[in-house]
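Here's a structure for you.
In this view, the complex is presented without one of its protein chains, the others remaining in place.
Showing chain A:
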Amino acid sequence: MNNPNKGLTPTKPPLWNDPTVRAVVFQVITLLAVIAFGWYLFENTRHNLESRGIASGFGFLDSTAGFGIVQSLIPYGASDTYGYVFWVGLLNTLLVTVLGIALATAIGFTLGIARLSKNWLISRLAMIYVETFRNIPLLLQIFFWYFAVLRNMPAPRDSMSLGDSVFLNIRGLYVPRPIFGEHFSWVVVALGVAIVAALLVRRWAQRRQEATGQPFHTLWAMLGLIVGLPLIVYFLSGQPLSWEVPHLAGFNFRGGWVVIPELAALLTALSIYTAAFIAETVRAGILAVSHGQTEAAGALGLRPGLTLRLIIIPQAMRVIIPPLTSQYLNLAKNSTLAAAIGYPDLVSTFAGTVLNQTGQAIETIAITMSVYLALSLAISTLMNWYNKRMALVER
C-alpha cells in the first residue's frame, strides 16, 4: 500500500491551457461575434429601409399583381394577387424539375450503362457525350437551345409536323391533349385494382417459391393484369377518352397542349446536362461492386441477367443513390436559370417581376430562398440519415 505518488498533488494546467475552459471561452466569443454581426446587419437594414421609405412586411402579397404569365398550371389572370403569383411560379418550377428528373434519369442510366459496355464504339460515344456536356456551362446550353435552335424554328404556317398531330414551330411544341370522358374514372380505378392485384400475385409467388422452390413467372401475369384490366374496363365503359389534336387556325395553332419554347429549351438543356453527371454516378456505382461478386454469382449458377438484377444492381444502388439525390437537388436548383430565358419559374416571376414591381427585396428573396432551402434541407436530412445507416462503423 505504498503509493509512490503519495503526497504529490497532480499539477493542474494553468487556466488558459485547460481545454474545457478554452472551449467555453472560444464558444462565448463566437456566439457574441455572431450576435453582434447579426445585430449590425439588422440595424443597418432597418435604417436603410427607413431612409428609403420601404415598408417591410408581407402585406404586399395581397395586392394585385397586374402582369400576365405566359404559362400557368393553375388558372391565373393579371388581377390575381402577388401571393398567387408565388404559387404559379412554384408550380412551374416543380413542373420543370419533375420532368427534368425523369428525363435526366432515363438518359443518364442509359449512358452510364453504355459507358461500361463491352462494345468499344458504344462506350466511346457515351464517353464523348459525357465529357462534352458536363464541361460546358448549363446557362450556355440553355441559351444555345433557346436562341440558336428554338428561336430559329419555322413560323406556325411551315411547322414541322409528326404524323399531323405533333407540331413544332417558333411558338412551341404542340401535342394532342387527352379529353377524359365521364366514365374515365372507372379506368383509373381499374388500373389501381390491377396494380394491387399484381403486387399480391408477386407476393404469393415469392412465398410459394420460398416454401416449395417452385418458381412462378410473374411477368406475364402482372403485365396482363396491369394492361388488360384497365383496357377491358376502357372498352366496356364506351371508350371515354378522345384526343384534341392541334390545328392551324389563322396564324397560330389552336387546341392541344403547347410546350412553350422556354420550357422546351430549359428542359432539354437541364436533362442533357444532368444526364452527363448521372451517367458518371451510375458508372462509378456499378464499378464499385467488386468483380468477385459477379464471379460468386456465376459460381452459384446465376445467369447474367439474374446476376445483374439480384447481385450487382442492389449493391450498386447503395453507392448510386446518395450522389443521385444530390444531382436531383442540383437539377432543382439549376432550374432557376429559367430566369435567363424568361421561363416563368419561381425565381423569374417572384424574385424577378414581383421584386421589381414592389421593391420588397428582402421579403421576396427571403421567401424564394426559403423554398429552396426547405427543399434542400429536407433532402439532405434524408441523405444524412441514409449515410449514417450505411456508413461502416469504426470502433
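Some points to look at:
Note that in this section a residue touches a chain if its C-beta (ideal position, glycine included) is under 8 Å from a C-beta of that chain, and two chains touch if they have at least 3 such contacts; residues count from 1.
Definition applied: contacts and distances are computed from a predicted model.
From the set "Amino acid ABC transporter membrane protein 2 (PAAT family)", "Intermembrane phospholipid transport system permease protein MlaE", "NADH-quinone oxidoreductase subunit H" or "Cation acetate symporter", the protein name that UniProt assigns to the chain left out of the figure is "Amino acid ABC transporter membrane protein 2 (PAAT family)".
Considering the full assembly, A:51 is the residue among A:11, A:51, A:79 or A:214 that touches the omitted chain.
Listed by residue number, the positions of chain A touching the unshown chain are 23, 26-27, 30-31, 34, 41, 44-45, 47-49, 51, 117-122, 125, 131-132, 134-140, 143-144, 147-148, 333-334, 336-337, 339-340, 347, 351, 355, 361-362, 365, 368-369, 372-373, 375-377, 380, 394-395.
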